[in-house]
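The structure follows.
Left out: one protein chain. Kept in place: all the others.
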């Protein structure tokens, strides 16, 4: 029985948010100082801003998301620099550690030699079992080594070096709508996009949840983003 | 009787805000996932973050300010790049234009040859009158030229070239608490600061109003900023 | 006879540069540690980076441009935040001041009521003369007011408020190739672009010179930018 908690899904939630579709329209209208008061005209304006590449009004809507995912997903995520991060340090980790392993939906194998791994297949039962076995074995081994070192008095910041990239981490990100849309355009695959991107599955899991929170919070901006081939304004 | 509205004070207001002192503490505590629930301990943590230069938790508190000021103040303000701006375009200006002129508090003359103008004096009545006369004369002349060109069918974007830097502009800025504190450390003179800065009077007028909104909204962070010699975390 | 120097063209030069097309390819190949040594393969890689939206390798090529232009162009230019600026302060201005006025190529009038001024016309001789007269009159008047105030002992930082937006300024900008391409996609009108932009004529004058320096320095990246509808990588 492992000391680790194995998960196949990230946890993402919207913690707080400033502004909505109306805010985008208001910031774009700062020149006249008038709110339109008319949702239909606001919507038209937001759409035009995206088409005309006037991105700055979208920066006035700000989100904070809370994300629990693996370290290797966090590595890709934190490459997005127009954002503010607070991340849990492994130096102060408490409680039962979480490990992310491939779930049943995860494509495991190359789908026929495509150089960039764009074509992939689910893998057969043997492959799936093997992955499961190796992840558990590697993670339990690493965790045991880590624990042994701690018990001998070794510093956490030293011992953590043996922990694998699939170990969980936890961070909160505050970013504006323009930066979020850029993230979504890169980290969610949508064949209908102007230039479809090919993110890794695990970060796409995170991105899809974020996308849902955005679609709910700023439906007009989101619909315009989609109508424009998922191009960042 | 001038077609222009002359002002000596900027107008600044806090439009909206996400988060407060508690948010700073919560983001810093993401590692443990626990809220302290205890304002006193939150305050202690916020103070320590500033002393230890852990600035990122302060980035999760976000403000939007609305600013009406002169173009030359806006020029200095917009040099602060960690911020999002929507600014009124002179291309779409409507209503009676606003002009910013030196008010009675403004030091007008050099206080005895100090190279950087740090030493200044109020100026005598003659000097004060002269400034008043010249600002009105230059602004009215420019505005007349501008109007003449518009009446002849010249594009606003061409004609505006004659308008002076003291003409008013209007912008909205969304920025995080860390960026705001950096702005305040540079744009407000405080002799008790670790390294007192020497901002121009007009941007300091704006900055002082912003400072008051921050002090009200995040009193603990603000007090820690002050206690640390106004150093940005 | 005016004390001012009137110009119709900005002055822009490339001061220094780090890297070239080969650098972009090398940074993209950091994963394998091998330089290809083969310009043709480098070119193919650079093209693919733009198509696939891998923008970061372009950030390792850096330019410094020196720009002399009007204050209102500088205002638009400095809105680009992924860049480092050093700008001359009017507080320390020396020598004969430069003023930017519309040249013979400048479209002066609206081409028939288009709301956004996208349709424009050259203007007739009367209009052209009027513009010339008003710019000279407004600038000479402002400059005289400025000089009068200085002679009376008023601080430069106060007196400069009367100077018009067409007065010249001088700045140096250090920015990476990705940021430069984004600037060019917004500030140069090209009907063949994926989404043609509609910059104001005066900033486009500046941007076209910058574009020429980029085309010379990184011809492969530039050609790929063009082939991709002037989309920023």
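Here the chain labels run A, B and C in written order, and each chain numbers its own residues starting at 1.
In this section, a residue touches a chain if its C-beta (ideal position, glycine included) is under 8 Å from a C-beta of that chain, and two chains touch if they have at least 3 such contacts.
As the structure is a computational prediction, the values presented were derived from the model and not from experiment.
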item	value
Residue in contact with the excluded chain [from B:4, B:28, B:43 or B:186]	B:186
Candidates A:13, A:51 or A:130 - the one touching the absent chain	A:130
Residue touching the undisplayed chain, where the options are A:44, A:102 or A:196	A:102
Chain A residues touching the omitted chain (full complex)	70-72, 75, 78-79, 81, 85, 91, 100-102, 106-110, 117, 120, 123, 126-127, 130-131, 134-135, 137-139, 141-142, 145-146, 148-149, 152-166, 200
Where the unshown chain meets chain B, residue by residue	51-53, 186, 195, 197
Absent-chain interface as seen on chain C, which is shown	16-19, 23, 27-28, 30-33, 56-57, 59-60, 62, 64, 84-89, 92-94, 170-172, 174, 176
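Assume only the chains that are shown with their structure count from here on.
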item	value
Whole-Å gap separating chain A and chain B, where each centre is the average of the chain's CA atoms	35
Centre-to-centre distance between chain C and chain B (centres being mean Cα positions), rounded to whole Å	26
Residues of chain B whose C-beta touches two or more other chains	85
